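Remarks on the structure that follows.
Every protein chain except one is present and positioned as in the full complex.
Let's turn to chain A:
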């Protein structure tokens, strides 16, 4: 029997994988790089790996502390709390973006006539229920859901392969315009979504049920899922061609719809919808969870006390944007400007502080 507030290696790895999958394969990231979008993904993933190493190093140097504890330690009580509060808000904001994503996508694909307020309320409600049940339950979900999601992807990829609509020639010519457009597409967009979002695990690594930091497992999970995401990206382009893939709202849905020549299973949209639902739910739930955890730690109240208020804020905030266009515009504009601050700048600050401290400690002794 292990403690309620601890998670196993496998749970952590599965959570990393499902969190990184999220809704990512449904979109074509790095569409600006045209047929080289998969190279942009590679670049983004590699840059993300560097960032991940930085995060793991920070965690390694301040074991038993999560992000909030580190901030308080390195920036002082007041500044640390302020930045911690900002992180809590940032996580809530990310969570809210996923809620809105799901609301919009549900209206788009499944329930055009149902009010978004209801679907989003249900969505937040599910996450709230899981977080209310505690860390243990939240981390058990990926153990059931990751195999489900991956097997759905496997079915779809297999069918695409058999149906022969895969044409990897669409990925040529490689590096048509040199490396510049790839780097432009990858940095900072792909780094901040989805790879840079690994920042949330600074809140979670300390939950590991063994001493130390799960470096090997985290990196393995990260690499595996990077390969998967790069493959899915290439798959979309290989089926649809860079033009359509880049311009469509949900390219993966379009990819799957090319399977309609199968007479019996004409529409596999349902699988895509389930993948979307699970991916967004886990991502949104984890951001919500971290937001609750951060603010609970800052205020000294129990996490259960904060579940409802934070949930209400996330739900309320998801109505702030007027429509889908604005939602996307904010996501691609201001949001991308803020991300590097939380994902890169503050971790770097922490790293510098850790180095300085150890340097001072050494020079004084």
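Everything that follows uses one rule, which is that contacts are C-beta pairs under 8 Å (C-beta built on N, C-alpha and C of every residue); 3 or more make two chains touch, one makes a residue touch a chain; residues count from 1.
Definition applied: contacts and distances are computed from a predicted model.
Not every chain of the complex appears here, and the one that does not is recorded in UniProt as "Spore germination protein KA", selected from "ABC transporter ATP-binding protein", "Simple sugar transport system permease protein", "Cobalamin biosynthesis protein CbiQ" or "Spore germination protein KA".
Annotation: of A:134, A:188 or A:241, A:134 touches the absent chain (contact as defined above). Contact with the chain that does not appear here is found for just one residue of A:77, A:180, A:267 or A:301, A:267. Which of A:110, A:183, A:215 or A:317 touches the hidden chain is settled by the complete complex: it is A:110. Listed for chain A, the residues touching the missing chain in the whole complex are 1, 8, 10-11, 14, 106, 110-111, 114, 118-119, 122-123, 126, 129-130, 133-134, 136-137, 140-141, 143-145, 263-267, 269-270, 273-274, 277-278, 281.
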